[in-house]
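Removed: one protein chain of the complex. Kept in place: all other protein chains.
Then we have chain A:
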Amino acid sequence: MVDYTIIAFLVIIALLCIAPIWYTVAVSFSEKSAVAGGLVTWRPVQFTLSAYETLLSDGSFFRAFGVSVERVILGGGLNFILTVLMAYPLSRSSKQFKMRNIYMWFIIFTMLFSGGLIPLFLTIESYGLLDTIWALVLPGAVPVFNVILLLNFFRAIPKELDEAADMDGAGPWYKLFRIYLPLSVPALATITLFSVVGHWNSFFDGMIFMTQAENYPLQTYIQQLVVQTDISNLTTEELKMIAQMSNKTLNAAKIVISMIPILIVYPFVQRYFIHGIMLGSVKE
């Protein structure tokens, strides 16, 4: 009896969790009038693809989508390479690599302290990176937290393997690419997921570093056109009018399309990240 109560409770919570997302999907496939009339609940009413058809002809949406894909590939790739290259030397003990602790404190310091928003903005501006894809990619190029995750994972790899490789005359590059990387797939999948999702989801850098709307990545585009509405000086009646005029189905369709890449990647990496996340947390 207790078991069934618990199961029922968990099911309800899980459904509540997914319901808002499900509702948005339902809205995106419904007829405009049905949405405005408040008829849509858990399934599309008067099923139609018209919102998606309108979206297909919207060039700026797909340009923003393209900018996001570009930053994910460039930024995610750069994150991956730099994380791997930094984690390996830092996973050596300070006996093997004397300067290790100095480097370590340096990167920890950059993680704990920051100049803040304005100095970062002025720096990017002075480098002349505004309105370029590099403004979205370079400031976060070294994900320090991921470096720490991966170096902890490297340290858990048995020393004997390392010593055997030394005996056979393997150099650091060979050891990193032929021994450490192949043994670290769960950790690499986790950090790649983190960095790709982070790049796909971030909107703020696009908003401050891009002055032209045509350079916006997708999340910034959605933020500016769907989410941001200044309702400060409006009455309830006016708000109602705006709500009815605004195209809810089209906005829902935009949200759904922007979720798709995450929903595609998610099931594949899910089995890794639960294990991967524990790497950086409680240890012996």
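Heads up, the rule we're going with is that a contact is a pair of C-beta atoms (placed from the backbone, for glycine too) under 8 Å apart; a residue touches a chain by one contact, two chains touch by 3 or more; residues count from 1.
As a convention for this text, contacts and distances are computed from a predicted model.
Asks: For the complex's missing chain, which UniProt name, "Carbohydrate ABC transporter membrane protein 1 (CUT1 family)", "histidine kinase", "NADH ubiquinone oxidoreductase subunit 5 protein" or "Multiple-sugar transport system permease YteP"?
Replies: "Multiple-sugar transport system permease YteP"
Asks: For the chain that's not shown, point to the residue among A:I73, A:M99 or A:A164 touching it.
Replies: Final answer for the missing-chain contact: A:M99.
Asks: Which parts of chain A are in contact with the chain that was left out?
Replies: 2-3, 6-7, 9-11, 13-14, 17-18, 20-21, 23-24, 27, 36, 38, 41, 82, 85-86, 88-90, 92, 96-100, 103-104, 106-108, 110, 112-123, 127, 138-142, 144, 147-148, 151-152, 166, 171-173, 176, 197, 200-204, 208, 219-220, 222-223, 226-232, 236, 239-240, 243-244, 248, 251-252, 255, 258-259, 262, 266-267, 270, 274, 277-278, 280-284
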